[in-house]
Every structure is written in C-alpha cells, then in structure tokens.
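Omission of a single protein chain aside, the complex is shown with its protein chains in their original locations.
Here the chain labels run A, B and C in written order, and each chain numbers its own residues starting at 1.
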Amino acid sequence: MKQKIYDIIFEADTKAGRVFDISLIVLIIFSVTIVMLESLPGKSEAFYSILNILEWIVTVAFLLEYIIRLWVVRHPWRYATSFFGIIDLLAIIPTFLGLVFIGTHMLVVLRALRLLRVFRVLKLTRYINEASHLWKALIASRNKIGVFLFTVIIMVVILGTLMYIIESDDGSGFTSIPISIYWAVVTLTTVGYGDIAPVTALGQTLAGIVMIMGYAIIAVPTGIVTAELTRKQDDETTTQVCPACLAEGHDKDATHCKFCGEKL
Amino acid sequence: MKQKIYDIIFEADTKAGRVFDISLIVLIIFSVTIVMLESLPGKSEAFYSILNILEWIVTVAFLLEYIIRLWVVRHPWRYATSFFGIIDLLAIIPTFLGLVFIGTHMLVVLRALRLLRVFRVLKLTRYINEASHLWKALIASRNKIGVFLFTVIIMVVILGTLMYIIESDDGSGFTSIPISIYWAVVTLTTVGYGDIAPVTALGQTLAGIVMIMGYAIIAVPTGIVTAELTRKQDDETTTQVCPACLAEGHDKDATHCKFCGEKL
Amino acid sequence: MKQKIYDIIFEADTKAGRVFDISLIVLIIFSVTIVMLESLPGKSEAFYSILNILEWIVTVAFLLEYIIRLWVVRHPWRYATSFFGIIDLLAIIPTFLGLVFIGTHMLVVLRALRLLRVFRVLKLTRYINEASHLWKALIASRNKIGVFLFTVIIMVVILGTLMYIIESDDGSGFTSIPISIYWAVVTLTTVGYGDIAPVTALGQTLAGIVMIMGYAIIAVPTGIVTAELTRKQDDETTTQVCPACLAEGHDKDATHCKFCGEKL
Partner (left out) sequence: MKQKIYDIIFEADTKAGRVFDISLIVLIIFSVTIVMLESLPGKSEAFYSILNILEWIVTVAFLLEYIIRLWVVRHPWRYATSFFGIIDLLAIIPTFLGLVFIGTHMLVVLRALRLLRVFRVLKLTRYINEASHLWKALIASRNKIGVFLFTVIIMVVILGTLMYIIESDDGSGFTSIPISIYWAVVTLTTVGYGDIAPVTALGQTLAGIVMIMGYAIIAVPTGIVTAELTRKQDDETTTQVCPACLAEGHDKDATHCKFCGEKL
C-alpha cells in the first residue's frame, strides 16, 4: 500500500497519479487566490472569517500531504532536505507563523513554487529540457554575470554618493546616501520611477550620463546570455571528418557522411 | 460574374483589384480615425452626430463586403472560420454591439487588424517573408519563452506578496497583494510608472534587488530570439525525406542521407 | 584661387583646411550653445540682446560659407541637393525664419548635424567605416524592422482603445483614444512616465499583460540587429576548398591554404 501511495504522489503515470497532480495544481492556485482576496481592503468581517477557515483547511491538507510524503519515501531525510522537500515545508509553515507574527501567513504564496514540481511530475519534459537549457546558459555565464553585478554595485554606490553631494541641499528627494544609491539603481536599470529625480543642472547632467551608461551597460548581460545560447547551438556539429571524402561539418547524430554516404 | 467579383476582392492582380484594396485601406484608416475623433472630449453635439452617421455608413459598407465575400468564396464556412474571416467579422460586430453596451462600439479599431490582410493581398511578399521569418523564430522559441513567462509569473506573485508584507503599513500604495503584483510587473519589466513606489528602507532594498534581477532577466528573451534568428541564418536543413530510412533534417548541401548513407 | 578655396573648404589635407575645419566645429558648438543659453529663463534684457547679435554674426558667417561653397564647387546644383548641401542650408534658414515665426529660430540646432560632415572631412575614416558597417546592418534588416514597426503600431492602436474603454470613466488620465495610444507606446517601450497610469483592477491587469508583451517584443529588434551584425562577421570566410588537401574555411584574403600551404 505504501508503494501504491508513493506511485500516486510521486509519479504521474497512473490515472490516480494524474488526478492527484491536477488536484494539487488546483489547490495551490486556490490557496494563492485566498491570500490575494484576504489582502484586498474593504472586505466584511464574515468574508474574512471564511477566507481564514479555507486557508487553514488548505494548510492542513498540505500538512497531511507532507507527512504522507515523508512516510512513503525510502529516505525521508534526503527528501526533506531536497529542493522540493524544502519548498513543500515552506508551503505549510507561514500559516502557523501567522499565529505569532501578523502578516507573515501571507508568505503562503511561496506555495506557488510548488507549481514548479507539479510541472515536473506532469512529465512536461519538453519544457523541462528548455528550462535546463536556459539554466545551463545562465550557469555557464555565472562568472561573467558575477563580474558584471559586482561592477554595477560599485558603480551605484559611487554614483549615488555623487548625486547625494550634488543634490542633497535642493530638497529633491536625495535625503541620504542609501536613498541616492536606490535612485542610481532605479536609473541605471532604466526603471525610472520618478519618485526621486534630480532638479539641479549639474544633477541632471550627471543623471543623463548615468542613463546613457545604463543604456550601454544593459547590452552586457544580454550579450553574455545570447553568446552563451548561440554557442550551445554550435555545439551540435562535430569536428569529425569523413574517411572517404574528407568532408567536415557532420551533425552529432550523423552516422553516415552526408556528401558521399560513407559510414562515419 | 461571381468569379469576377472574387478576383476583385480576393486577388490584386487586376487593376480593379488594386483599386479595391487601396479603397479598403483608406476606408479602414478613415474608420479608425472616426473612432479616435469620437473619443476626444469637448466636441459639439452636431459633430458627434456626423461622426456617428459616418461610422454607420462605414460599418454597412464592411457588412456588405463581408456578405459578398461569403457569397463569392467556394467554401463560405471555411472562410468564415479562417483567421481573416474572423477579423472581417470582428470589424463589423462592435458597431452593433455599441447599441447594447455603451462604449463597446469603439472596438471597431479591431478593423486595424484588417490592414494585415490588405498587405497580404497587395503582394508585399517581401514583407510577408520577413514576417513569417520572425514568426517562425518566435514559434521555434515558444517553449523557452513559455518556461520564461511561467517563471516570471511565479516570481512576480512572490515578490509582490513580499512587498505587500513590507510596505502595506506605510501608505505607499501597496494596498493589496494584486496591486503589489502589478507593481512587481511594472518594476521587473523596467517600465517604472512611479504611481506605486516603496518608501521604507527594506522595501527600497528589495525593489533594488528586483530591478537588478529584471536587468539580468531582460537578457533572457533577447538571447532566445537572437539565438533563434542567428540559427535560422545558418539553418540550411531541408524538408527532404530519405527514401530509404525516411529520416528528416538533412542539410541543404547533403547528397546522401546522414543516417543510412542512401542517395537523396 | 577658386581651387585653393575649394581645397581649404572641402578637403582637410592642407594645414589651412585643417584650421578651417576646426574653426567650423568650434563655431557650430558655439552657435548651439548660444541657442541653449537663449532658452534659459530669467536672463536680463542686455544678455538676450548680446546672444541675439552673436547668433546673427554666426548665421551671416555660415551664409557666406554656403555661398562660397556654391561658388567653388564644379556642380553647384548637385552640391545644393546633396545630403550635406541641404544640411548646410538648414543651418542658415531658421535664423531668418525666426523673424517671421517666433521660436523657430531655435531650429538652428540643426547645425549640430553639420558636425557629421566635419567628422567626414577630418578623415576619421575608421569611425566612418564603423558607422557604415552599422548602417548596412540596419539597412539589411529594414524589412524585418518595417514589419515589426507596422505590427507595433496596430498593437498600440488596439491596446490604447481597449484601455480607453476600460479606464475612461475612472478619471485616470485616459481621456481620449489618442492619449490612450500614447500611453500604450509609453508602456510598450518600457519608458513608463507615470503621467497616465491605470487605476482599475481590469486596467492594471491589461497593463501588466502589455508590459510583459513589451518585454518579449523588445527582444525582436535586438535579435534582428544582432543577427545581422553577427552575419556580417561570418561573411569573412569563403566556401573555397584547397585543391591539394580539400580543406575548407579559408578567409577571404587568403591566397594559400592555411593547412598545407598550397596556392588557392
């Protein structure tokens, strides 16, 4: 029976397993919707109570599921410390935490992360392949991105301080260096809220330079990721040479020369 | 005579066909302009009446055209359910819908989509090729873009909730989780209206991290599309099928099947 | 003497020619600076008069230069209708136009375009090569960019109208369809002023979708230009095969096989 439950919960090949996974998706989306409704202002006391009760029901359901998962897997500890095991736990804790710290129960939206698992279980392998493709490209460029981020951080600290020195006396929102660094991030990333904006001529000139820098800088991470994704594609041809006609450029899956038909 | 009308309406090789297509473009642009003028505030009653009448005239013209199209095509149902058939219908309905629901008649701007067809009819094949080239690149990367969008949606839900927990007590516009998710979208896409902006130190720090993340994330779709467009250039595979083993995906310069060595 | 003046004005090989070109750069920047100073609020009457006189002096200088150019070139009409001939004329007209239409004399900033010519004359060929490289990449992708722009325009018209229908009753700035289209452009390009922003739940949801669309769409022109620039690089190898060892991948400038030394 333990094996049967395992198949239902962890696999998706049987009909029961599929039904379980779809119920889980529905329950997760339902649960996230509850939290959103709860946050809306101007709701009646009664409505709030219903939402509260529903949240507890969902939480208990997830708690039971978590306990069953722990029970049916062969290595409970390995599951509990795995990526998805931690997410499953994080999906339950906030409701209980909300009893102690007001507002924290809303962190149940972390349940949304569980959707990542369900997609895995549903054998959407095609999507998973693409995701891992993207992930590998990001991993492969993590050094370049690290260097880039480090440089950006040093830049925003220096630029923020410069703007604070220039603008702080003009009541334009640059009230401290941390706030000015926040402005530098907002500007360099081209978000541009406008809650803080320079008003002096010197400040606006520096801001203009920062923006054009940001314009050039935005090219860097894009270039890194694109170069990585393009490189991945090129990896699909081998350097193999046909023994008969010496032609090159054969695909990895080729077993015969595409020019003369000779076996590779 | 039916064939003659068909040639005029559906083809653009004859002089009459060309005149028809150009009139259609003019009429569409005229009709969209009417709706825009109608929406302008501070217009007199008389002017409004004229616009209203003009809109009905154009709508009746389009209705007649639609009926004629249905009449002259060999398979009316196939036309009616085709992409352009649906657009042709959508170009008429809103005016009648406006009799029931106020404001909805402005959806006649959907007529602008008809311009897509006219371009096709005008045999701007060069443009069409480019469009289909771009379209194929987008289709080819739909899995990667799907994974990307799904991840972004989970991210904005979690980030929005975090910001709501942090900022909701400080009267800075984060009045509910849906609104905070809207803020997260505005920020992550680097749009940055500034209608909602964090005011607490913690909120601004998290916002800064979200922005730098958005900076890195914006690289991903660009990288995907670029890699796809670059690949397309290199892509010299044909749709040729090997007569012996039925394998596909042969390069343009291939003369033998790369899997079995059979002559193509 | 006519030839001598020609050499000074149109060429930059002699010392006099170089001095002339540098004076021209200085004069252009000086002239643009005058217009900027003139636009600053709160200047005294006397200062304004000085600026006005200086502008007339510069204009007369440019007028004389234009007349001399016309006089010394072999084909005055061909010069007058060339790209740089038109710019030279545009650099003079606004001051005279300012006598009739108030404010238009500020169009003398079109003089800044003359800097493009001076760079050409200064034989900064390296820069010119790069510029023409970029220009060719843009020209090569003009069809794709045309299709892209056309699609974007249809999209902003439809999205703007939808937002007008949704938001117009809520006093959130969507006062007419043209204004709403302006909002759609501001949002889709991720500029995001925030002067107009949706306030209804439905409007904000649609806005969020528009932003994420804009996020994906921004990838398209970048992908087009990058693919074009990358392609340009690949064009540097030929498909030539070495007659001795059958190796491929030789550079365009190669005269001998890089693997066996055989003449190509």
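Operating definition for what follows: a contact is a pair of C-beta atoms (placed from the backbone, for glycine too) under 8 Å apart; a residue touches a chain by one contact, two chains touch by 3 or more.
Because the structure is predicted, anything quoted here is derived from the model rather than measured.
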| item | value |
| --- | --- |
| Chains in view touching the one left out | A, B, C |
| Candidates C:Asn52, C:Thr189 or C:Thr205 - the one touching the absent chain | C:Thr189 |
| Contacting the left-out chain in the complete assembly, out of A:Ile67, A:Ile86, A:Ile102 or A:Val147 | A:Val147 |
| Identified contact with the non-displayed chain, of C:Val32, C:Val58, C:Ile92 or C:Ile212 | C:Val32 |
| Residues from chain B at the interface with the omitted partner, ascending | 190-194, 222, 226 |
| Chain A residues that touch the omitted chain in the full complex | 143-144, 146-148, 150-151, 154, 157-158, 161-162, 164-165, 168, 175-178, 181, 187, 190-194, 197, 201, 204-205, 207-208, 211-212, 214-216, 218-220, 222-224, 226-227, 230-231 |
| Sites on chain C contacted by the missing partner chain, in the whole complex | 32, 35-36, 39-41, 103-104, 106-107, 109-110, 112-113, 115-116, 119, 126-127, 129-131, 133-134, 137, 145, 149, 152, 178-179, 181-182, 185-186, 189-195, 218, 221-222, 224-226, 228-230, 232-233, 249-251, 253-263 |
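In this text, only the chains that are shown with their structure count from here on.
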| item | value |
| --- | --- |
| Topology of the chain contact graph, where touching chains are joined (line, ring, star, complete, other) | complete |
| Self-contact between copies chain B and chain C, residue sets same or different by half | different |
| Chain nearest the overall Cα centroid | B |
| Approximate Å spacing (C-alpha centroids) for the pair chain A, chain C | 38 |
| Computed distance of Cα centres, chain C from chain B, in Å | 29 |
| Residues of chain C touching at least two other chains | 190-194, 222, 226, 230 |
